[in-house]
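A single protein chain has been removed from this complex, and every other one stays in its place.
Should a chain be cited, it is by its letter among A, B and C, assigned in written order, with residues numbered from 1 in that chain.
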Amino acid sequence: MTDLGTPDRRAAALAALAEQTIELPSWAFGNSGTRFKVFGQPGVARDPFEKIEDAAVVHRHTGAAPRVSLHIPWDLVDDFSKLAAHAADLGVSIGAINSNLFQDDDYRLGSLTHPDKAVRDKAIAHHAQCVDVMRATGSTDLKLWLPDGTNYAGQDDLRGRQDRLADSLQQVYALLDPGHRLLLEYKFYEPYFYAMDIPDWGTSLLHCLALGDRATVVLDTGHHAPGTNIEFIVMQLLRVGRLGAFDFNSRYYGDDDLIVGSADPFQLFRIMNEIVAADALRPESQVNFMLDQCHNIEPKIPGQIRSVMNVQEATAKALLVDREALAAAQSSGDVLAAHGALTDAFSTDVRPLLAELRESKGLAADPYAAYARSGHQERIARERIGGTQASWGA
Amino acid sequence: MTDLGTPDRRAAALAALAEQTIELPSWAFGNSGTRFKVFGQPGVARDPFEKIEDAAVVHRHTGAAPRVSLHIPWDLVDDFSKLAAHAADLGVSIGAINSNLFQDDDYRLGSLTHPDKAVRDKAIAHHAQCVDVMRATGSTDLKLWLPDGTNYAGQDDLRGRQDRLADSLQQVYALLDPGHRLLLEYKFYEPYFYAMDIPDWGTSLLHCLALGDRATVVLDTGHHAPGTNIEFIVMQLLRVGRLGAFDFNSRYYGDDDLIVGSADPFQLFRIMNEIVAADALRPESQVNFMLDQCHNIEPKIPGQIRSVMNVQEATAKALLVDREALAAAQSSGDVLAAHGALTDAFSTDVRPLLAELRESKGLAADPYAAYARSGHQERIARERIGGTQASWGA
Amino acid sequence: MTDLGTPDRRAAALAALAEQTIELPSWAFGNSGTRFKVFGQPGVARDPFEKIEDAAVVHRHTGAAPRVSLHIPWDLVDDFSKLAAHAADLGVSIGAINSNLFQDDDYRLGSLTHPDKAVRDKAIAHHAQCVDVMRATGSTDLKLWLPDGTNYAGQDDLRGRQDRLADSLQQVYALLDPGHRLLLEYKFYEPYFYAMDIPDWGTSLLHCLALGDRATVVLDTGHHAPGTNIEFIVMQLLRVGRLGAFDFNSRYYGDDDLIVGSADPFQLFRIMNEIVAADALRPESQVNFMLDQCHNIEPKIPGQIRSVMNVQEATAKALLVDREALAAAQSSGDVLAAHGALTDAFSTDVRPLLAELRESKGLAADPYAAYARSGHQERIARERIGGTQASWGA
Partner (left out) sequence: MTDLGTPDRRAAALAALAEQTIELPSWAFGNSGTRFKVFGQPGVARDPFEKIEDAAVVHRHTGAAPRVSLHIPWDLVDDFSKLAAHAADLGVSIGAINSNLFQDDDYRLGSLTHPDKAVRDKAIAHHAQCVDVMRATGSTDLKLWLPDGTNYAGQDDLRGRQDRLADSLQQVYALLDPGHRLLLEYKFYEPYFYAMDIPDWGTSLLHCLALGDRATVVLDTGHHAPGTNIEFIVMQLLRVGRLGAFDFNSRYYGDDDLIVGSADPFQLFRIMNEIVAADALRPESQVNFMLDQCHNIEPKIPGQIRSVMNVQEATAKALLVDREALAAAQSSGDVLAAHGALTDAFSTDVRPLLAELRESKGLAADPYAAYARSGHQERIARERIGGTQASWGA
């Protein structure tokens, strides 16, 4: 660690880490589960205001999570300016607005790709509602995950669905204000099991290129085929200027939505390494680093705190890479030295560095432990009685 | 087809097909979905009696589905002898009794493997209830899918969970009557995403061997890692005399639970070919051929009829394999001729043969079309108003 | 089959099948194997002229394989016009010219992406040689599979490799004559195991778009992650007008290079269904249907004959799809009827139809059996003694 910890590199890392922000999803604070069961947990938020409060707690402990993504209609409130003010009072702001195209009975066979124009129109109109929420909350990102697809070969015409999708997306894009972006996510499979209509980054990118400059791709780390090299996609999307956002989470099998970094921390490090190498960590890069996870069996707020910490640790390691040594080994074809330059950074224990960062901001060195000590979890379990807990599925 | 259709082979195939039975799951007649959405469908059954009626309709049209698996507690009724009599009146009988270890709040961290003995005892006691249902309905198969597992490395002790599982299974096995069997299913992943406690056939078999002769393995065709050669496992379990049952369905990705034979009909044929080659199609082989599917977007009864037809077609093809030619090519090392002996049978259109089988039983040649013509679907959509539709998740 | 076999649809299918051509790879007629072992086989070709002869035998029996792809330098001869004339004499012509970027010691760390400009220049220059072969043989397709990649994270800069690749490809593209096309293949993994430089269709397409209109993507059916929906990619590449060619083969696991259609005939049918649906079977579509296989343990010529037959059968089934019924079911949202319209065609035994096609061309109904009867295999085993057999690896 001696070399990696040169004062200059440490200082630069600390400066970059101080600027890094991670966006939290409101739905992480509601109950979630699998198709088999949603387990309820004590103290879980019962409305969007409480979800914002929970997100603010995460930010208060980590100092790195100042924004909250909303999901419409899960987070519908009568007065969004009030919700935004509530967030501001708590020190956070509203991030991306996520549309929902999978929970209406009309969407059994698709939404933006549905064979029936009436259903497509309904799905398009839903985005007008989302854009209104953006205006009311100051959000600039409309995030669209298309859950459309088919379960059986022949069920629908794959090409026809693409053409309808392109048309629908054009209409959605036309709804945006000049300062707005469209973030278009892809997913390998689920909720459909034969063909998703945007199954891969190539398809998402083709649609973004057709739409215009403000359409970019969302990379959810859990939405790929087994073995896919995700950092390669990160690099490629950065190369063509179309990486709009991450949805961070972990997977061992399918779209498991576990805590980011919990399944393969070396992969997360490699991803952050591509980000750092392309100088895309800076806010001006416009890459939105979002979490998208389900804490099915663990408590929500600690789960989010751990997630933020994991992204920070991976980032810190990426920042500590000795890039001169790395480049020299690469250009000389020294395979093991180049690999070693990367793994040296990964092997470094960056928890002391992050403790230093946090303490410099007046935070506890270990946000997870600090939250546990705070008694907050017990308090919400005690106080949030009555009402209906928010749930990922509703 | 000329060669394959020798009169003797056709006659033998027809005789074997006439004996073949496929067991239907009661839950196929309720609504189902993904974690994102359960779409309701008109006419869906509202109680176990209506599910039995739907299963009986499938049997009436196909002549090949005379049993219905129940799921406890989904199919709990006050008087199971009445339910069994209802089934008998409709020409079907009660098949395997499936226990449910995933929908109780206590099971968040496991059931038969839970760290807390009280929870394990509860899960064991649930099987006593299931055995009572077996006695009341004449069922001989207790089917146990263990949904237990962990989401995070370290969350629990993998070894400790195996030991607790072995102990719990011994207690469950002890509940059985002499004529009862325990069918133990494995699953690669879901609802847990780090480690399932019975993830593969090897683990299931080890527990069955420890339990005794009446414990056998259930092979769900959707519960394997990508690329797994399923017919190899079928062969191996038959070889050691421990293949108790199939849960048939199709998958492209995860545990998709699509209609059996819809994603890879050649694989289904290869599976049935191992069954036929081992002479395990005969009822005395004690292999229970069950469906386990979710008709998320298609109607339930036609979905089950199609599934039964698909299994029949794969079986018919397997029965038409020219086993003398196959064996000769295999023993002489003629790779392409041996492969060709198999694919010749697969390429054969067996629908006429199955039409002949059905007509010989007084059934329509095409059960799917016959059901569509029958007006039954419209009738149940019209009549089953009010009440709560059965749902896979409840 | 009654409905599918309407006279009009059968006639149209026969007409389309009569036009269909499949290109054979010269290397299929040499020995091949795995990293563990290349098994030699009696009668295997010893030089490019004998490979052409073998390909011509396949064409003579099937009537559907009039072109042979060459691989440089494996197929280097002193006088390519003589080789082309030899082919013409035998009734076949030279198809795509494949460059080789993986068998030179200089390419240990890459070819077109190598850190060292001298190596890149050498790899570029190799394509000038290939273009010369194109001119001498009348070939119009330069086919480029990039075997470059890295084995260890950090070994080289992923982004730098893309930029070098883009530059190298521009130089290769500039070598082409106006009537030439560049066909750019992608591959998920192997021979490198951390990151391939063109791992997916998206990356290949991005480079083609940057190059110009005559750069198109090659889809090798064995070059995808597990579970990838290949027909979706076929559809998408056709939609953007960039599907240049197929490399047909089968896989269960990795890039297994088995006989096309032997592992998942339903998948091959779905692929051909997208081709037919987009009217891309016609020669004017400029999609080159090529085989790329390794007959590691089975004899080469029969292996190629079987492969051609398998593609023909999948195509015939796709041509028999009742597209009106399919479209009607799709637009009405009848999931099972739409799926059934596809599977009805797949379940049809098209071997009689193809027998009719062949007999109408004066060929034997079953080319595989006819070849076996011809005594050709025994003759080449007897006559091709001495010399060095061609081998896939050299």
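Things worth noting here:
Here is the rule we use: a residue touches a chain if its C-beta (ideal position, glycine included) is under 8 Å from a C-beta of that chain, and two chains touch if they have at least 3 such contacts.
Please read these numbers as outputs of a predicted model, since none were measured by experiment.
Residue B:116 is the one among B:19, B:116, B:359 or B:378 that touches the chain missing from this view.
Residue in contact with the omitted chain (choice from B:201, B:371 or B:392): B:201. The residue from C:65, C:153, C:260 or C:390 that touches the chain not shown here is C:153.
Only one of A:115, A:138 or A:226 touches the absent chain when the whole complex is considered: A:226. Residues of chain A in touch with the missing chain: 1, 226-227, 229, 252-253, 262-267, 297-299, 302-303, 306, 313, 335-336, 339-340, 343, 346-349, 351, 368. Take chain C: the residues that touch the chain left off the picture are 33-37, 39-40, 102-103, 105, 107-109, 147, 151-153, 188-191, 193-194, 226, 251-254, 256, 258-259, 262-263, 296-298, 392-393. In the full complex, the hidden chain is touched by chain B at residues 109, 115-116, 151-160, 162-163, 188-189, 194-195, 199-203, 205-206, 224-229, 231-232, 235-236, 238-240, 266, 270, 273-274, 277-278, 326-327, 330-331, 333, 335-336, 338-343.
FYI, only the chains that are shown with their structure count from here on.
Looking at contact counts per chain pair, the maximum sits at A-C. Each chain gets one centre point, the mean of its Cα atoms, and the points for chain A and chain B are 38 Å apart. Counting only residues that touch two or more partner chains, chain C has 226-227, 229, 266, 335-336, 339-340, 343.
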